[in-house]
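A single protein chain has been removed from this complex, and every other one stays in its place.
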Amino acid sequence: MSANVEVKVSTKRIKSFAKHILKYWQLYLMLVIPIAYYVVFRYLPMFGNMIAFRKYYAGGSIFGDRFVGLRYFKQFISDRSFWRAFKNTLVLNIGYLIVRFPLTLIFALLINEIRNLHWKKFVQTVSYLPHFISVVIMCGMIKELVSTSGPINQAIVHFGGDKISFISEASWFPTIFISSGVWQSVGWGTILYLAAMSNINPSLYEAAAVDGAGHFMRVWHVTIPSILPTITTLLILDIGGLVGSGAAFEKVYLLYNPMIYETADIISTYVFRMGISGKNFSYATAIGLFEGIINLILLSIANLASRKLTDSSLW
Amino acid sequence: MKKLKIACLLLTASMLGTGLAACTKEDGGVETSATTIPPTIATVATEDEEDLDYVYGEHFYSEVPVTYSMFFSDASWYAMKDTWLTEGVFKDIEDITNVHLDIISYDSNDYMNNITLDINAGNAAYIIPKIYDDSQFVDGGAIVPISQYVQYMPNFVDFYNTYNMQEDLLTITRNDGNYYKLPGMYDATMPDYSLLVRKDLFEAAGVDIEAIEKDYTWEDLCDALVKVKAYMVSQKMCSESDYIWSDLWCGNESGQGNGGNLLKLIGNTYDVNAGWAIGDGMRYSQENDAFYFSPVTENYKEFLKVAHKFVEAGILDPETFTQDDSTATNKFFNGQTAIISVNKSQYANFVSNLEENLGKGNFDVYYAVAPRGLNNYSPAGAGRLENGVMISQNALEELGEDEFIKMLRFVDWLFYSEEAYTLTKWGVEGKTYKVNDDGTKSLLPGYCCSGLGYASTSDSDIDIRLEWGYAGGNFWYGHTMALASDHFIPPVAAFVEHVSEYRDIVPLSPGLAPNEDQSEEMNLIATPLIDNVNTWTLSFVTGKEDIDAKWDEYVASCEDLNCQGLVDLYAEVYGK
Partner (left out) sequence: MATNTKKVPLKVKENTGYRIFLVINFLIMLFVVLVTLYPFVYLVSQSFTSEKAIIRGEAGIIPKGFNIDTYKYVLRGEFLHYYRNTIVYTLIGTILSLVFSSLLAYPMAKSELKFNRVLTPFIIFTMYFGGTLISNYILIVNGLKLKNTVAAFILPMMISTYYVILMKSFFQSIPKDLEEAGEIDGLSKFGVFIRICLPLSKPILATMTLFYSVMYWNNWYQAFLYLNKKQWPVAYYLQTIIRGVGAKEGDGDATSVSANIKSCAMVLTVLPIICVYPIIQKYYVQGMMLGGVKE
């Protein structure tokens, strides 16, 4: 009897499933190529990470040819250059986050206070510009600006200082990295905050004004709490990327040189040098995989913490 | 068609040669003693050469049109244009030989990277020119062990035999007894990179560079430059805080992060690998018949000290190791600096820039032999070999052996015959150049060539390299000194002569061929290790770290990164 019920249920399921497909087959058809794309270009490389455990021979299978277990992991765990890159990645990312995150918020609050709408639009437009500039051009500009004959050094000499060779001083690299990052992303970062602020109900401000709150108090008590979910979401994403170095790869690759590896070499540039330049594909993949997994863990922790503490989370 | 058999054309034939070649063919992987390549080679003909009329000294012509694919290293400063194919060097080659070259070009910067990938993925072109280091290809089976086929290449064989190239070729012969690259060959060593000094300033400061260059040391040069600087300061040409040497080929553009050309030049005279020549740091000691890691030796310390001395004395700008090349040349062209690195092809360019900026007659320069260090080695480096050509296994498989040998004859013509050498270098006689009564060559009026040192005299001059691809770096690697120097202007010719007169030839070191696992292991050790060496080296040279105080820490850091492991691996591969 129970078997009969099960059959009934499953035929019912199949029927409703068939109906569903029949009704939405066009939508499913639309998905075919994009899903195939994700399988090939996103998931295959993910499985291609297997070569961290299987030795890859140039020209051989993209999943590696011979199982070697944790050999490459053991190797890089004892590789000092890897740990240097790991440290640099953390330092640069945390430094960048600490500087950029509050600056973006402050900048958004300040823009929100501009009262001349034309001026406001102009400031916004200009501040978005660096976001659209290619990393190549940005690094080209950085090199021109900080070169020993560039304007920054000219200014230093003008005020009686000694020229600084910014590009070859390891101690300067974090500054260059962070400030150029701020230049490029702070303006763009304000978009989401401004959007959130524009959604704040004006009556909240009015109520606060009635309570006698001054202008700045209203910012503190109304604006900030209202955009807190946005802040949290962005912060989770940023924390999830703290060990990530993929996004910084292009900039660091274009700016660094061996004299400043001490502070500039990050995981992705090291992976590149070991992997693509050095042809140690499996070894470099092991490092890349390690990085990816740590990121995933960090992101999950941040997400969990945020869900517990503030109720907003990515998933 | 004449049916020609070229067998035993050369009377110095040695049966030993072909015999061993056949033997190694059978047991390719087995390690054989390094004497597998013969002192002389006999040329051999194939059975069916119905349509192939090719002898030493004559040109190659294919009765039926054929197409061979070829990689091409395209230099950005004379990028390939379509006119090269329609009316330039490739058209000429096709006209003469009936061979169409199917060119796959990569920028010279990424050339090695790209062709390595193509070769590994089985997509190699038949002809692979411009190869400096072929060791990474030996194990993969994608490259033909060309030493087994050179008997079909009469021009190569003639040069090999005439100038006794056996010793030199042993340096690129691998453990399996084969070499995989057809190298450019010179009959003597050819120096290139050295120093260009402002002779007028040197003289005014009381230094006669021509008199001292014979056996001066780097310390002597430093002392001389201190005098020059004192003079320049006294003449208000620069201030006490300025440097009078800002060098190119060392910085972020072309220094490759290892200190580039200058450290290579100095290192060479201290028996250490440095700068461009750092490689993996391993050097061969003839005394011990073994390889050792040179960056941790006492010689290396000496080398660092002497290099640092220039910075310490306020002569060499430490920016040298990070700046753009144009920063260095601009300072030299302005007269702000008194010395700079130069090579044969840049000499004319530097002089014409000086003329433009300082005015003709306001300066005098001299192409000096680089100083000596602990040894008296020529800056030309070791041996008489240049970069060379590899042939891919694809060619053998796709063409079949007969057609393959025909292609080799074409390759022989293109890279080793005098006719092709002159064509790819000078263009067509009567069109771009003429042969003078005394046998020298010169470009016809209306043509110039920065690559050959013929600066343009008017805007309407056509640069034969830019326009048609002559004098490009993919051909004419080596040849007799007489041919190789047929475009030298007197100061360059004088420099070459001085080097061979004053300096000794660097001894040769044996070739190695690690297998795939060994080279992976070497690579894994060497990549971070050499990064570390480079970082420390530049810090020492520029004075960021004190050599005496930090030397032990530096050596310890190298040992930490397992430089001994590298030495052990070499010993294992070398088998001694």
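Just so it is clear, A and B label the chains in written order, and each chain counts residues from 1 on its own.
Definition applied: a contact is a pair of C-beta atoms (placed from the backbone, for glycine too) under 8 Å apart; a residue touches a chain by one contact, two chains touch by 3 or more.
All values reported here derive from a predicted model rather than from experimental measurement.
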> When the whole complex is taken into account, which chains on show are touched by the absent chain?
Replying inline: A, B
>> Given that one chain is not shown, which residue among A:Phe101, A:Trp172 or A:Phe272 touches it?
In response: A:Phe272
> Which positions on subunit B touch the chain that was left off?
Replying inline: 74-77, 79, 104-110, 114, 117-118, 120-121, 123, 130, 132, 192-193, 248-249, 252-254, 256, 276, 324-326, 329-330, 333-334, 343-346, 349, 357, 387, 450-451, 473
> In the whole complex, what residues of subunit A lie against the chain that is missing from view?
Replying inline: 20, 24, 26-31, 33-35, 37-38, 40-46, 48-49, 51, 56, 58-60, 62, 107, 110-115, 117, 119-120, 122-130, 132-137, 139-141, 143-145, 149, 151, 154, 183, 187, 191-192, 194-199, 202, 205-206, 209, 214-215, 229-230, 233, 240, 246, 249-250, 254, 268, 271-272, 275-276, 281, 284-285, 288-289, 291-293, 295-296, 299, 314-315
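Heads up, the rule we're going with is that only the chains that are shown with their structure count from here on.
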> Considering the complex alone, what residue numbers of subunit A touch subunit B?
Replying inline: 57-59, 75, 79-81, 147-149, 165, 167-168, 257-259, 261-262, 265, 273-274, 276-280, 283
>> Under the definition above, what is the set of subunit B residues touching subunit A in their complex?
In response: 113, 116, 120-122, 136, 140, 142, 252, 257-258, 318-319, 321-324, 327, 516, 520, 523-524, 527-528, 531-532, 534-535, 538-539, 542, 560-561
